[in-house]
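Note that this is a trimmed complex: some chains were dropped, and none of the rest were shifted.
Just so it is clear, A and B label the chains in written order, and each chain counts residues from 1 on its own.
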Amino acid sequence: MSTNLKVGVIGFGSMGKNHVRVLRELEGVDLIGVVDTVARSEREDVLKSLQDLLQRKPNYCVVATPTAFHEEVAIELAQAGIHALIEKPIAPSVDSGLRIASAFEEKDLIGAVGHIERYNPALREAKRRMEEGQIGKVIQVATRRQGPFPGRVSDVGVVKDLATHDIDLTRWILGTEYESIDAFTAKKSGREDEDLLAALCIMQDGTVVNHLVNWLSPLKERTTNIIGERGAFSIDTLLADLTFHSNAENENQWADVAHFRGVREGDMVRYAFSKSEPLRTEHEKFKEAIQGLGTEIVTLRDGIKTLATAEEMIRSSMSKSSKMGK
Amino acid sequence: MSTNLKVGVIGFGSMGKNHVRVLRELEGVDLIGVVDTVARSEREDVLKSLQDLLQRKPNYCVVATPTAFHEEVAIELAQAGIHALIEKPIAPSVDSGLRIASAFEEKDLIGAVGHIERYNPALREAKRRMEEGQIGKVIQVATRRQGPFPGRVSDVGVVKDLATHDIDLTRWILGTEYESIDAFTAKKSGREDEDLLAALCIMQDGTVVNHLVNWLSPLKERTTNIIGERGAFSIDTLLADLTFHSNAENENQWADVAHFRGVREGDMVRYAFSKSEPLRTEHEKFKEAIQGLGTEIVTLRDGIKTLATAEEMIRSSMSKSSKMGK
């Protein structure tokens, strides 16, 4: 008899398919069913309803439906006593997220939110090195998450869909919360929700935070730049690259070179480290959590804080617009 | 008898030396004297006072002293009836700048401010193409001007010293003024003035503007990224590179590639165009202005607007800090 965990996936869009691919290759789990109410594909053996899946007695489920259905599905799982890994954002609104969290807490179930950047090997390595003090006290975190509108469907705006990545990774890597938020959002491409966010924030520890997030740039970027008192990290989460820029110590007397690189330069190191696929690590950490072996998940309460920060950014933008008479 | 313009330089620090080098190579001018009250160098034939220079009857002078002395020197030049190209920022304060502007206007003299980025060939080429409509309506301008503290002396903070470059180029390239400003400044390295600025602004035409400017990053950056409805420009003013990213049209079905470049990509073009040294162009345009042949200078009133915007950023930061109880 298999001791593998039985796992189900609800939703079979872009992220649902990724979960299915990763679960098929993961040791220690059996993928027992995929619910796809839309039935996009004839070739896949998909279930038509959540009830069909529940009858197979999953140990945990992935909620990868459109955000609008997270609450309904998650609460049904909680009532059935099943742990759940819910795609980000946790819900369309903080209120909805709170109802989800209560449902899981009442039943003493593990719920987690799929803020996948926390499992990106480059950000994990950066955090590990920051905790060791490599760059000293952090001064500024600037993220850019720009690119064309993706093929996949999103039923929320760019703040809740994309910027929650940046908010969550910033909260996590700094270990502190947003204190002040100035943000601007815009709808430029005719979609119902906003497709651009620019935010200037201060964290409770005084770190300056800047986010540029949109679905409008032709150039795809996923970068996090962290300036500390003793050096800086540049992280490209697509290639999982972590580059360290040490503070400048060497003089450049050669004028041509100094023009480009500055009068002083420090070593630049792009570190090598084992790079595992983030979604795989996310499942490994979730498994550990439900087996009582680890706590490296994004809790539902954590996911709600990230969502609340996103909502704060939208509010900041609205109040700015109204002050400006727009 | 030479019909060359007689030019003097006042101040022989980092920028003063650059002006001297460029003026020595420029056709149509004779460098008639350099005033260096500090007398840093024994090897250079420098004058000890502005009076010595004025006796040589310059047609125009460059004011490259520390900012604190701009007003005193500029007004003495105006009273002597001499046109002046004043290094940026025009003055330590808007009030001081206004007194300078009045002095030149009363005497009907040409005064200009050395906002050199306007003469950077990559920004000029970008502006030319934007006026032709290449990227359509502009959505967002984001500049980064980060790097280690330079060797040269500055008697103002990073907002007036460096960010005035970004403010001026943004005003100029968009042809509109700043409407709303949220900014944060910090003093991290123990200098008297601020060494970091992060600003989130909206222009009068609705363009979102973001500036990251500091003397704290080990990595030197001088970039301007402009997203328009029909494509984006990336400008590196160090290499004078202008790169155009056209909106994505081609599908990437190859998953490995799509992960990095996105599901759609457009052509990327780095344009070639004649690249002249900006400081040389600045002098050429100033010469044209005093000869009545052109108007491509940064007027004193223009320089004051840029400085006023910088002061607004500092005020925004202070009000934010006081609200946050710091």
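Basically, a contact is a pair of C-beta atoms (placed from the backbone, for glycine too) under 8 Å apart; a residue touches a chain by one contact, two chains touch by 3 or more.
Since the structure is predicted, the reported quantities are computational estimates derived from the model, not experimental observations.
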Oligomeric copy total, full assembly; chains in place: 2: 4
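Here, only the chains that are shown with their structure count from here on.
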Where chain A and chain B are represented by their mean Cα positions, the distance between them in whole Å: 38
Residues of chain A defined as touching chain B within the complex: 139-140, 142, 146-148, 150-151, 179-180, 182-184, 186, 188, 196, 198-200, 202, 206, 208, 210, 212, 214, 216-220, 227, 229, 231-232, 234, 238-239, 245-248, 259-264, 266, 268, 320, 323-324
